[in-house]
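Before any comments, here is the structure.
Omission of a single protein chain aside, the complex is shown with its protein chains in their original locations.
Which chain is which? They are A, B and C, in the order written, and residues in each are numbered from 1.
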Amino acid sequence: MQDNIEENQRLPRAMGLLTRHHPFHELLGMTVEPRDTDSLCIKFTMRDELCGYPGAGILYGGVIAAVIDIIGGTVVSWSRLEDVKEQPLQEQVDRLKNIGTVDLRVDYLRPGKGKVFTATASILRTGRKIVVTRMELHNEEQRLIAVGTGTYAVG
Amino acid sequence: MQDNIEENQRLPRAMGLLTRHHPFHELLGMTVEPRDTDSLCIKFTMRDELCGYPGAGILYGGVIAAVIDIIGGTVVSWSRLEDVKEQPLQEQVDRLKNIGTVDLRVDYLRPGKGKVFTATASILRTGRKIVVTRMELHNEEQRLIAVGTGTYAVG
Amino acid sequence: MQDNIEENQRLPRAMGLLTRHHPFHELLGMTVEPRDTDSLCIKFTMRDELCGYPGAGILYGGVIAAVIDIIGGTVVSWSRLEDVKEQPLQEQVDRLKNIGTVDLRVDYLRPGKGKVFTATASILRTGRKIVVTRMELHNEEQRLIAVGTGTYAVG
Partner (left out) sequence: MQDNIEENQRLPRAMGLLTRHHPFHELLGMTVEPRDTDSLCIKFTMRDELCGYPGAGILYGGVIAAVIDIIGGTVVSWSRLEDVKEQPLQEQVDRLKNIGTVDLRVDYLRPGKGKVFTATASILRTGRKIVVTRMELHNEEQRLIAVGTGTYAVG
């Protein structure tokens, strides 16, 4: 993964804030990417380090838990930027500072087999203090591997 | 982290099966270690790649979700080895094959500040098909950072 | 609520097994009803005993938790009858005996205001040992009040 500055230049500036380089994402080989003009997803590629039993070709449960939490937080962050997208970068950054997961449920529906995985999230409830999201993890054949529900504190 | 073979030689053989080198653990700098003569914990050290905002010194939510899932699965695996600890290694390995997380809850109680983190788990319910565990993550000052509950399918 | 025998006579026999009179359902004023030709829902009407603060007209959290669990279990039961629908009643009853909730998450999205409430569920994962469902509670204006995810042990 490289710092995807060029791609970000073609995106709304606020989206770039969320798709920029992050050390933990890089560690796992994850990239936050635009899903469409107004949402984000996370993509990553199968590799041995992400498997429960090296060689078995099935994502480790811990990897799935991590990406489910991260996509939820990313989409919550994106939703919080809604009304500051035209504001100076610092104001956008400030808006993200106090976002954190309160709690999370992950359901492991099928073995994590595949080559390329995509995590998405959608918002179930938006409040001043709390945002609730649903998350999904699919492989490249659109098989649903895991779902989650997360409660995030905001602002 | 190095493959801790020497230490494992002083452990019950079955425990060694769980404390051995694992690529994802290594990626995050986690080691599975004996907690006492009959249980296991996971230890890892703060570093920038594990932070939500590099420099902020607070564990990323995804890292916490991952380690909460992994310690649960590790302790469930350990419990499943109970009656095959004296059996040949292959029988032990076979016993672990079908263990997988069914679902997981993580509660983020305090910001993940600290230098060294320890994850532990205890079993709430043991069944033929299902094992339920409670997990905890503490820092080196014994501050409780996160807890979890996991349902794991076995056998 | 009365024992809805007549209506049941127009339903597949196995569906009648699930829509029949149940003392706890009666206590809360809930009826299990056909949702369409091949699914079930639960309906109930607002009344003071189901409110958190009598007079406030908002469903008590405990009522919502109960109905979310019950609709999940009902739809799981219905799915388990699939291949014994033409079998003798006793065989159908036997099939339902070992179904039980393993764990449940409920998300309270909006205050439980309304006159008539409908709980529905759909199956996310079907296994030999475990069935996972998503549940929803709507009011008569199709406002989504709560959602849930449940893991049920079967057979």
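FYI, a residue touches a chain if its C-beta (ideal position, glycine included) is under 8 Å from a C-beta of that chain, and two chains touch if they have at least 3 such contacts.
Keep in mind that what you see is a predicted model, and the values were worked out from it rather than measured.
Q: With respect to the chain omitted from the figure, which of B:L27, B:V84 or B:L109 is a touching residue?
A: Selected residue, touching the omitted chain: B:L109.
Q: For chain A, which residues lie in contact with the unshown chain of the complex?
A: 102-103, 105, 129-130, 132, 149, 151, 153
Q: Even though one chain is hidden, which residues of chain B still touch it in the full complex?
A: Touching the missing chain: residues 105, 107, 109-110, 124-125, 132, 144, 147, 149, 151.
Q: Can you list where chain C touches the absent chain?
A: Interface with the chain not displayed, on the chain C side: 22-24, 26-28, 48-52, 54, 60-70, 73, 100-108, 111.
Please note the rule applied: only the chains that are shown with their structure count from here on.
Q: For the sequence-identical pair chain A and chain B, what is the superposition rotation angle on Cα atoms, to the nearest 5 degrees?
A: 180
Q: Using mean CA coordinates as chain centres, what's the gap between chain A and chain B in Å?
A: Inter-chain centre distance comes to 23 Å.
Q: List the centre-to-centre spacing of chain A and chain C in whole Å, with centres computed as mean CA coordinates.
A: Their C-alpha centroids are separated by 33 Å.
Q: Hunt down the residues of chain B that sit against at least two other chains at once, touch-wise.
A: In chain B, residues 102-103, 105 touch at least two other chains, as defined above.
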